[in-house]
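Below you'll find the structure, written out as structure tokens, and then a few comments.
One protein chain omitted, others in place.
The first chain written gets the first letter, and so on, giving A, B and C; residue counts start at 1 in each chain.
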Amino acid sequence: MSLRNEEALRRLDEAQRLVRADGAVLDVGALPSFGFGHRSLMWWGTLGLIAVEGTVFALTVFSYFYLRSHSSQWPLDGAPPVLLWGSLNTAILLASLLPNHWTKQAAERLDLRRVRIGIAACLAMSFLFLGVRVLEFQTLNTRWDADAYGSAVWMLLGLHTLHLVTDTFDTAVLAVLMFTGPLEGRRYVDVSENALYWYFVVISWLPLYAVIYWAPRWP
Amino acid sequence: MCSRCRERCHRPRPPRPALGLALALSLPLALAGCEREARRLELPPSAPLAAPSKAGVLYPGPYASAPVRVTAADPVVRGQRVEENAYAVSQGKRWFRWFNCSGCHAGGGGGDMGPPLSDDRWLYGHELPQVVASILQGRPNGMPAFAGRISEEQAWQLAAYVRSLSGQLRSDVAGGRSDAMGSGEPEQRREREVPRPDAAPPTVR
Amino acid sequence: MATRIRPLQRRPHARGPEPRTFAAAALAALVLGLLPLAAVAAPPFGAGSQDALRTGGPQAALILDLWRLLLAVCGVVFAAVMAAFGVALWRARRGTRDTPPELQGPLRGEPRSARLVAAATGASAVGLCGLIVASVLTDRALARLPLSNALHVELTAHQWWWQARYDDADPSRTFETANELHLPAGRPVLLTLHADDVIHSFWVPNLSGKKDLIPGRTATLALRADVPGRYRGQCAEFCGLQHAGMALEVVVEPDAAYAAWAERQRRPAEPPTDPQAQRGQRLFLAGTCAMCHAIQGTDAAARRAPDLTHLAGRARLAAGTVPNGRAQLAAWIADPAAFKPGTNMPGHRYAPEDLDALVAYLETLR
Partner (left out) sequence: MSEPPADAVPAAEAARLHATWSDPPGLLGRLASIDHKVIGRRFIATAFGFFLAGGLLAALMRLQLARPQNGLVGPDLYAQLFTMHGTTMMFLFAVPVMQAFAVYLVPLMVGARSIAFPRMNAFAYWIYLMGGLMLYGAFLLNVGPDAGWFAYVPLAGPEYSPGKRVDFWAQLITFTELSGLLEAIVIITTVFKLRAPGMALHRVPLFVWAMLVTAFMVLFAMPAVMLASTGLILDRLVGTHFYNPGEGGDALLWQHLFWFFGHPEVYFIFIPGLGFMSALLATFSRRPVFGYSAMVLSLIATAFLSFGLWVHHMFATNLPELGKSFFTAASMMIAIPSAVQIFCWIATLATGRLWFRTPMLFALAFFFILVLGGMTGLMLASVPLDLQVHDTYFVVAHLHYVLIGGAVFPLFGALYYWYPKMTGRLMSERLGRWNFWLFFVGFNLTFFPMHQLGLEGMPRRVYTYPAGLGWDGLNLLATVGALVIAASVALLLFNAWRSARHGEPAGDNPWQAATLEWATASPPPRANFDRPPVVHGREPLWEAPREPRHVKGLATDAREVLVTTVLDAQPDHRAGYPDPSIWPFVSALATTVLFVGSIFTPWAAVWGLAPVAIALTAWFWPKPHETDAHLRMERAPR
């Protein structure tokens, strides 16, 4: 969250000043027409999605270890996934936090020029790791229909890729919009929430990376 | 819906809402769905099948000289019905395991002592009645005759399953993966192998 | 006495002049007219033969005791809550749309209500703890059934029948049967449970709680039957079309009777002597029967369907759905789907004399 506590308090005070109680009516006409962070509806919607998808990831990881606990050997057959591409992608994903953060801040300052640069950079990185993701799938050393291990690994990687694809698509649409318009203040909120979602996609990847690539190497 | 199909699906049903709309939306799937999903649990028993003259004949006469004995009124209709019916095909899969077909042809039909059933070579014809004939009458070099040992219905179901092993059936009718170890690609996911015309049955002298 | 064939499930629709109708009519005439008519041997199951409230052994009895305790406690609690509710309704003042809402009390706080609610909640918590303890104690008592000298039976569930193998330290003394367990009264039994296809659940309520049979897993269940009698069990996990037709008969008998039965089961089938039965045996071995069924002492060794070595000694056919008798056996062989739609046993259109012979043979398998 970019909002520090005092910042939040300051904004609250400001809102208070903008609201005038006038006899029977409370005049809210002077309030701003959008807000960032947890002030906005969109932030809560995004958080809801994150909660749902975080639960899905957690349950998938549970299923993975549940199946593993029923096998004497893991992977059931064959080698663990090749480390190279997965690790490279982890590095790229972590690096993508930088432009992502930068874009989020630019959006919250309503700085269109920087938002355009930032979102273009984010989009470029998205395509980069989607490309590497293809290589990851090719070096998993198992197939989804080989055995339960393969199914679980493909499920984990597939779910995460689905999120990558969705967010890449979101980012692309948003990028086009930021370059072509029509623009209004709330579009910056969209950019900001898109960045929030990207944090989730990156951070949720870290445990998934550990499970997919390192759990089978752990005795 | 054709009248035949309607008749087959004839079962007591409760009235349901949005009947017309649902029907209109799903009419294209209806024809396929109706036959695919029927469970004919109360089929009349098969017509009597003459048991082979000698029990356990392993080497019956050559393919050409033994016409297929089909007792149903119309073999083509019967064959289509079996091959469009997912339940019948899944029963065929059950018989494949039960009657130890997998003992020679391997689970999933990959072939072992017996020829593979999942490729494009059909020694004795790939049409359903021909496969039924192969099962019931046996073939040279090891394929026993099952006439009299399994019911005719079972033979048709088995044959439909055998054809699904090389992708001859619609993918929504053919079976999925087995609840077992390594039985290969699910039947519904198999590419259709185009039967090779040059793989004619060998003449047995 | 002629016994009418009574299918478990009447066919939903007549199918017009199908061969089936004709066959059934012919068969009925045949069975009723030509065969020497046998009275049905199966003792009927009466009310209470599949009943958790009538126990035939310590496991079920322990659970019944727990049930009575819970029933009493819950009954008292229920009565108390209903009494409080009733008193509240009875004593409360009446209102209408125009009754001004009561806001002062709630604002001041209502110490009397608060005390009562707190007390009731505390009492509930204490009561629940008591129930938990009772439940756990019963659970432990169930687990403590002494198992020395236990009879070991391996039970495998199939769609839709039960396969039982009676183990013995001496492998030659193991034997197999189906759908009918005989248990010695007073001797513990350790059941090892497997499933061949889908999940089933073993449940003989008069003797014990249930246990699932899950493919890929093995479970065990210990029980003891003390009261001789015939009990009925039934698959308790939905397992497909004939889930309803998957019963298991448990015959609890004194030790000597059990021993005699077990001894009989260990013996292979005796070769038939009667020419008709001999013909029946040939039909059995050369036909479809031997593809799925086994009869010890013959070439029939398939294990896809119940072992028929001592078929005639069983009270019922088809996992408890058809009483065992000549007429029923013939009708069952001719058209099993009429009794159990969905069964994996195919129907047969034998010539009357063939069916006659086959049944005659099966009748010799005592």
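Miscellaneous remarks
FYI, contacts are C-beta pairs under 8 Å (C-beta built on N, C-alpha and C of every residue); 3 or more make two chains touch, one makes a residue touch a chain.
It should be emphasised that the depicted structure is a prediction, and the values quoted were computed from it without experimental measurement.
The chain not shown here is in contact, across the full complex, with A, B, C. Of the listed residues C:V153, C:A236, C:V252 or C:I333, the one in contact with the hidden chain in the full complex is C:A236. Although one chain is not drawn, its touching partners on chain C can still be listed: residues 6-12, 44-53, 60, 62-63, 66-67, 70-71, 74-75, 77-78, 81-82, 84-85, 87-89, 91-103, 105-106, 110, 113-114, 116-117, 120-121, 124-125, 128, 131-132, 134-136, 138-139, 142-143, 159, 197-199, 201, 203, 205-206, 208-212, 214-217, 219-220, 232, 234-244, 321, 341-342. Where chain A meets the chain that is not shown, the touching residues are 11-12, 14-16, 19, 21-36, 38-41, 44-45, 48-49, 51-53, 55-56, 59-60, 63, 66-67, 70-71, 76, 110, 144-152, 154-155, 169, 173, 177, 182-187. Annotation for chain B: contacts to the undisplayed chain at residues 9, 11-19, 21-23, 25-26, 29-30, 33-34, 36-39, 41-42, 86-87, 89-90, 93, 171-173, 175-182, 185-186, 188-189.
Heads up, the rule we're going with is that only the chains that are shown with their structure count from here on.
Chains that count as touching both chain B and chain C, per the definition above, do not exist in this structure.
The centroid of the Cα atoms in chain B and the matching centroid in chain C are 34 Å apart.
Rounded to a whole number, the gap between the C-alpha centres of chain A and chain C is 54 angstrom. Distance between chain A and chain B, defined via averaged C-alpha coordinates, is recorded as 50 Å.
Contacts with at least two other chains are made by no residue of chain B.
Contact with two or more other chains is made by no residue of chain C.
Only residues 10-12, 39, 41-48, 51, 55-56, 91, 94, 98-99, 148-151, 153-154, 179 of chain B touch chain C when the two sit together in their complex. Residues of chain C that touch chain B in their complex: 11-13, 15, 18-20, 23, 197, 215, 241, 285-288, 290-292, 302, 304, 334-335, 337-338, 341-342, 344, 346-351.
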